[in-house]
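Report on the following structure.
What you see is the complex with one protein chain gone and the rest in place.
Chain IDs A and B follow the sequence of writing; residue 1 opens each chain.
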Amino acid sequence: MTPRTGSDSGSSGNSGSGNSGNSGTGGTGGNSGTGGTVLSVRDLSVRFRMRDGSYVRAVTGVSFDLAAGECLALVGESGCGKSVLASALLGLLPGNASIAGSALLGDDGLDLLRAEERVLAREVRGRRAGLVPQSPAAHLTPVRTIRSHLRETVRELTGDAGSGRVRAAAGRAAFPEDHLDRHPHELSGGLAQRAATALALVGDAPLLLADEPTTGLDRDLVERTVDELRRHTGDHRALLLITHDLAAAGRIADRVAVMYAGRLVEITDASGFFGAPGPRHPYARGLLNALPERDFTPIPGMPPELGALPPGCAFAARCARASAACTVVPDLVSGVACHHVAVAHA
Amino acid sequence: MADTVHPAEKTENGPNGPNTAVWRSRAVVRRSTRAWRVRGSAAVVAVLMLSVLLVPPFAQLDQQAVDLAAKLRPPSWTHPFGTDDVGRDLLLRCVYGLRVSLLVGVVAAVVSTVIGTAVGALAGALGGWTDRLVMRLVDVFASVPHLLLGIFIVAMFRPGVWPVVVSVALTHWLSTARIVRAEVLSLRSRPYVDAAISGGASRRRVAVRHLLPGVLPQAGLAAVLMVPHAIWHESALSFLGLGLPTHQASLGTLVQSARGSLLAGDWWPTLFPGLCAVTATLAVAGLAGAWRERLNPRRRSELML
Partner (left out) sequence: MARLAGRRALFAVPVLGAVTFGVFAIAAASPFDPVKAYAGTAGLSASQETLDQLRANLGTDRPLVTRWWDWLTSAVRGDLGVSSALRQPVADVIGERVGWSVLLASAAFLVAVLLGGLLGVLAARRPGGWTDRAVTSLAYTLEAAPPFWLGLLVMWLFALRLGVLPAGGLTDTGSTVVTAGEVARHLVLPAGVLALSQLPWFVLYVRQGVGDALQEDPVRGARARGLAERTVLTGHALRSGMLPVLTLIGSRVPELITGALLVETVFSWPGIAAATVESATAADFPLLAALTVLATFAVLLGNLLADLLYGLADPRVGFDG
């Protein structure tokens, strides 16, 4: 696949929201997807107001598009704001959160960030966007069996809760029938993950958000899980895979977006990321090199606290290429946000 | 959804141009009334204390003034609470009753706190067999409904102040004992106590210099929190005829003597003493609650990313 040319069509719709210097979003039309754009995020920012009045900026100015049949892997270290992004899209943030930007869903362009709670609850969640949450067992009610969870979700989303439907729903995620009457705490990590996936797929939503689906699983289970997620995606569903496991992402992603300290620092297609010429942003490069299969060298230093972000590029403190120019936040140009990268044009 | 526009808000990332983000939040902002409630409680307590302290010396004769011609008058401008069955002004009677109830309540709360603190401190400080014995004792006391035990105690003695005080004290020392024991246990494990002991301090010195300052505020708070319960308990016992003697006006005896007039249809001799008790209880409990928040603040909720 050819490297994408930077196009500006993403920023033309912004009326003074977000960083005005944003010139490219690194991917409007899908290139491996067969369908139209399922999700279009522009300048999404999330901040939390703390008790002492200060703000923690968990997500700043994130923009990307997602097409049907496409898998976008959103990678980054723990605490960089990836899960907050998923919560923001579904309106599941806690009370002290405020959001800016837009996230247009589907053909009718419903802005998820502006929609009323009633609309989200009745039309969006489970039906147009499904979530496979982090810590799946913790997101189920401990006193109820998996069967009762499935039956309830099937009844609410499709109106028919016959046992046949329930079994079919479980079967979609290969959840074994004989475990349907277990309680969440009785399930292994892998089974809990499948239960959560089955529940997320009940509504046949065109957008699937998978938040850290491989945490706590061992290697071969990780591979099986992501392969199954890819299978569920098929040609008609879009998958946003949020993970810190680069290797897992490499298995199934069509495109990769790297987040650091709440911002997108690189967004490019997977083959160009995992193969040649490799990631262009120094952080992304460092992430890939940290894998055991590659150099196995970690990036020195620690990511900054989201409540105390430094002015300028957040990675400068750990970057070998840092210079005086890094006191200004780099814009995302042609899929990479760095002052020291020569943008390659095909 | 609440929209807040922040024009020209600079981003933390330096001179990148004004950030004109429109921030939206799904939270509904509700103004907290806690501060007003605490002020309200303080005001009510102040009013009650003032009336209880200032009125009696001046109205000593008036509250006993029997005026059969004015008996059982409903509330009016001259008698805001009405009059009772022998014509006494009910507002004055309530103030007197409140005074007695408060007095008995405070004394009982203090005695109860002293017992509870002693027992709890002993259990926490000595540990081992003493601790286990004390905890068993607490279990035994907790197994008997407190009013029942209270009734039993006053039943065995003639009505009077001290049986009531003893009754309250013996039934309410449990919670104080638990709190103090927990505090002592936590203080014992603090590093500075270990340091003091290994530095050669005697047990008594450790107890006085290090444990006591931590225990006293908790004990004090427990005592204040206990006052409403003590008032409740005393009024219940007095109502049943087992507490204070009927000629002594406390909030409980006032309600008891009002029973006759209630059956005849006069509601005010019953309503107002009880209302005073409820008001006093809520106000004292409100203040004590605010003090407890100050003393044992709840942890801030953590941010999940």
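Heads up, the rule we're going with is that a residue touches a chain if its C-beta (ideal position, glycine included) is under 8 Å from a C-beta of that chain, and two chains touch if they have at least 3 such contacts.
Bear in mind the structure is a predicted one, so any value in this text is a computation, not a measurement.
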{"item": "Given A:44, A:97, A:166 or A:200, the one touching the chain that is not displayed", "value": "A:200"}
{"item": "Full-complex contact with the absent chain, from A:36, A:109, A:142 or A:298", "value": "A:142"}
{"item": "Contact residue for the chain not shown (choose from A:61, A:79, A:101 or A:133)", "value": "A:133"}
{"item": "Touching residues (missing chain, whole complex) on chain B", "value": "28, 30, 32-33, 136, 139-140, 142-149, 151-158, 228, 232, 235-236, 239-242, 252, 255, 258-259, 262-263, 265, 267, 270-271, 273-274, 277-278, 281-282, 285"}
{"item": "Touching residues on chain A - with respect to the absent chain", "value": "90, 92, 94, 121-122, 124-127, 130-131, 133, 135-136, 138-144, 152-153, 156-157, 183, 185-186, 196, 199-200, 202-203"}
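The rule is simple: only the chains that are shown with their structure count from here on.
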{"item": "Centre-to-centre distance between chain B and chain A (centres being mean Cα positions), rounded to whole Å", "value": "53"}
{"item": "Of all residues in chain B, those that touch chain A in their complex", "value": "1, 4, 11-17, 19-27, 300, 303-305"}
{"item": "Chain A - residues contacting chain B, complex", "value": "16-21, 43, 45, 47-48, 50-51, 56-58, 60, 79, 81, 83-84, 91, 93-101, 113-114, 116-117, 306, 309, 311-312, 327-329"}
